[in-house]
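Missing here: one protein chain of the complex. Every other protein chain is in place.
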Amino acid sequence: MDMAHLGHVEILTPKLEESLRFFIDVLGMTQSGVEGDSVYLRAWDDYERHSLKLTAAKQPGLGHMALRARSPQALQRRVDALGGTEFALGWTDGDLCHGPAFLCRDPDGHHIELYYETQWYEPPGPLRPALKNQAQRFPARGCNVRRLDHWNGLAVDIKANREFFENYLGLRLTEQIVLDSGIEAGMWMTCTNKTYDFAYARDATGTKGRLHHVTYALNSREEVLLAADIFLENGIKIETGPHKHAIQQTFFLYVYEPGGNRVEVVNAGARLILAPDWKPIRG
Amino acid sequence: MDMAHLGHVEILTPKLEESLRFFIDVLGMTQSGVEGDSVYLRAWDDYERHSLKLTAAKQPGLGHMALRARSPQALQRRVDALGGTEFALGWTDGDLCHGPAFLCRDPDGHHIELYYETQWYEPPGPLRPALKNQAQRFPARGCNVRRLDHWNGLAVDIKANREFFENYLGLRLTEQIVLDSGIEAGMWMTCTNKTYDFAYARDATGTKGRLHHVTYALNSREEVLLAADIFLENGIKIETGPHKHAIQQTFFLYVYEPGGNRVEVVNAGARLILAPDWKPIRG
Amino acid sequence: MDMAHLGHVEILTPKLEESLRFFIDVLGMTQSGVEGDSVYLRAWDDYERHSLKLTAAKQPGLGHMALRARSPQALQRRVDALGGTEFALGWTDGDLCHGPAFLCRDPDGHHIELYYETQWYEPPGPLRPALKNQAQRFPARGCNVRRLDHWNGLAVDIKANREFFENYLGLRLTEQIVLDSGIEAGMWMTCTNKTYDFAYARDATGTKGRLHHVTYALNSREEVLLAADIFLENGIKIETGPHKHAIQQTFFLYVYEPGGNRVEVVNAGARLILAPDWKPIRG
Partner (left out) sequence: MDMAHLGHVEILTPKLEESLRFFIDVLGMTQSGVEGDSVYLRAWDDYERHSLKLTAAKQPGLGHMALRARSPQALQRRVDALGGTEFALGWTDGDLCHGPAFLCRDPDGHHIELYYETQWYEPPGPLRPALKNQAQRFPARGCNVRRLDHWNGLAVDIKANREFFENYLGLRLTEQIVLDSGIEAGMWMTCTNKTYDFAYARDATGTKGRLHHVTYALNSREEVLLAADIFLENGIKIETGPHKHAIQQTFFLYVYEPGGNRVEVVNAGARLILAPDWKPIRG
């Protein structure tokens, strides 16, 4: 229980300006910082300064994902657990929007930042919300994505990655796909009452460290349906959906942002996993 | 059955620029013309060039309402019926967005244009929709009002006005309020399968020709709820709602636009009146 | 404009009892009559006594569809137009739930009843609604279908059928599919402000008089999504959806009832066709 939640995801784009227009104008996100080749973005209900770091690169893909710890002590416990293993990459000074982070990698090579110190978002005047319990004004622009929900990666060896996240980071498996051969082909992991904070599917190509998609939550299924209309009107390619996944029952829609990354918008209804001893569902 | 539908409403505003910002930025409407002291506005699903004429004036209130006839012949039949009565005011050349209109007034003095020739909206490139069967691109801005739904006036003598609309314009009464004293206190009239195209409530002050509100339809009740959030964020005064009226079962929300006119957004769900012999509901 | 709306559809089922359970328990309809091999069913917002006649037969398919006229005079005008043509089949005494009907057939052989006299539904005590302007209590059972929306047939020669409905019954074409060869492959017809009251698609097999599906409207897209869950839970085969048709923008879901007929539930949002001179959309 040392990790509190998925904090942010960094994705790479060969078309920074076009990707930025997609996330701001079509998804309805807000730019909250720029540094070097990276632009920091946030959804209106994200409490931290950013939940997406968009970095110019030759190819699309994942930069890193970041998990926020529950406390400095919780962070230190995870660093201690990782110390000296092949997964530990060491401390960084942090980033524009958060404090020092311990960088590690999972068995598939995805980079993971663990951090506790962060910046709570302070909206400038025109973005101040009417209600005190909300991070930022509702934008009323594009899809109005609410908050970072999860991200989805590919991994060559699901079992090895599952065990890494369970053993070193204390995450919980809520659902998985196990083939008749006994090989694990998919995993959904959480550190919250959300049914998953990220998921991995088996990479049949044997390529390591890949991103499948990054996902933002909307307030209702009706807004996911509206998002489909908005993507269509804006010439954004819809890959599939809106549909309901049987796994985790997420109502979802996949599109491609101009930089080539798959982006998902979802609504899970009121579904939460509250049981502390939830038995992973095997599909 | 000679009248096809409510075509547009003209409202007066002492704060033209601020009213315009409200209708465009907050409601999500599109400006489609300017002439003299008037700006023409439309919702994305209105097939005609405009559904709202916003005219600078010293006081807020109703300019006129306009009903489109089913055909030139249908229009002429109504003009013939009105000709020579106290209600007839005569032909006008029409307006920026529609052809010649016959102007009349109801017993309470509200001005009414009857017209057939109109301009179908032709969206400029950036506003062209993805689907052929839609008038304009979905704006993804503010409340995204869909189409003019109805307007609501006040009248001193409801019965006289009801009879005027039934006898001279061929409209149908779908619901009404009749006091125990037998005095009619409210009426809901239609010329479509919508449950009403306009409504009048009794003006207890004895003032004539007043506007109560003008109403735009949204796609769902969820969007009416989102609209409430958007109004709150934009400092727009919410008078009442979102609620469901027992009369006509409309899910509604009343706000005041900066010029002082009450504006309503609604969703009626799938409710239609299909019966050709619908018996008016008496409340 | 002589026809008011689609009144009811008769479908045939080789499994009357199982079909009945589907329409009552899963769709949430109410039984409102029985006569011979037929059971009469209604949705809670249908104002007439029934909108579906379910008749035991060896094979599934269409019995007939029925259009209600706007008045006795309107009915007579249509009978006069049809009289002496190959399409006229003559008067019947009517049915358990409506008065005398004139029976005809379209060029593809679908049977069509035209009638005016009908029975307004009078709910027994436990089914009386709380609000006066509603036909029956909201059932809160199964999918809670609201009202008959449309039906969909197949026809070998779409053009001949379109012309029949335009010329003999005065219906309007709102959208159509015309192949590059100029052959008409689909038509959507209306006599209301609904975008269609029925539709025909081209029957590539050359078979005449076939039913594609019968459709009930739900109150919102959210309820269509709930309906998908309810069908899944009840072991009802979902053929496709929930999706949005590009044509007519209907949000829909197709299932098969136990008797073998395809049934659709839909929501059109606030979409209506108000223009009296709507130009058919050609897809």
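In this document, chain identifiers A, B and C correspond to the written order of the chains, with residue numbering beginning at 1 in each.
Here is the rule we use: contacts are C-beta pairs under 8 Å (C-beta built on N, C-alpha and C of every residue); 3 or more make two chains touch, one makes a residue touch a chain.
Since the structure is predicted, the reported quantities are computational estimates derived from the model, not experimental observations.
One chain is not depicted; across the entire complex it touches A, B, C.
From the options A:Ser19, A:Asn234 or A:Gln248, the residue with contact to the chain not on display is A:Gln248. Touch with the chain omitted from the figure is made, among A:His50, A:Arg146, A:Arg162 or A:His213, by A:Arg146. The residue from A:Glu10, A:Asp45, A:Glu113 or A:Asp229 that touches the chain not shown here is A:Asp45. Touch with the chain omitted from the figure is made, among A:Met1, A:Val34, A:Ala160 or A:Ile183, by A:Met1.
Contacts to the hidden chain, counted on chain A, fall at residues 1, 4-5, 45, 47-48, 68-71, 120, 131-134, 146-147, 175, 192-194, 217-222, 246-249, 267-272, 274-278, 281-283. Taking the complete complex into account, residues 220-222, 225, 228, 242, 244, 251 of chain B touch the chain not shown.
Taking the complete complex into account, residues 26, 28, 129-131, 137-138, 140-143, 219-220, 222-223, 226, 229-230, 232-233, 235 of chain C touch the chain not shown.
Definition applied: only the chains that are shown with their structure count from here on.
Pairwise, the chains sharing the most contacting C-beta pairs are B-C. The distance from the centre of chain A to the centre of chain B, each centre being the mean of the chain's C-alpha atoms, comes to 45 Å. Rounded to whole angstrom units, the spacing between the C-alpha centres of chain B and chain C is 31. Counting partners per residue, chain A has 220, 222 as the residues that reach two or more other chains.
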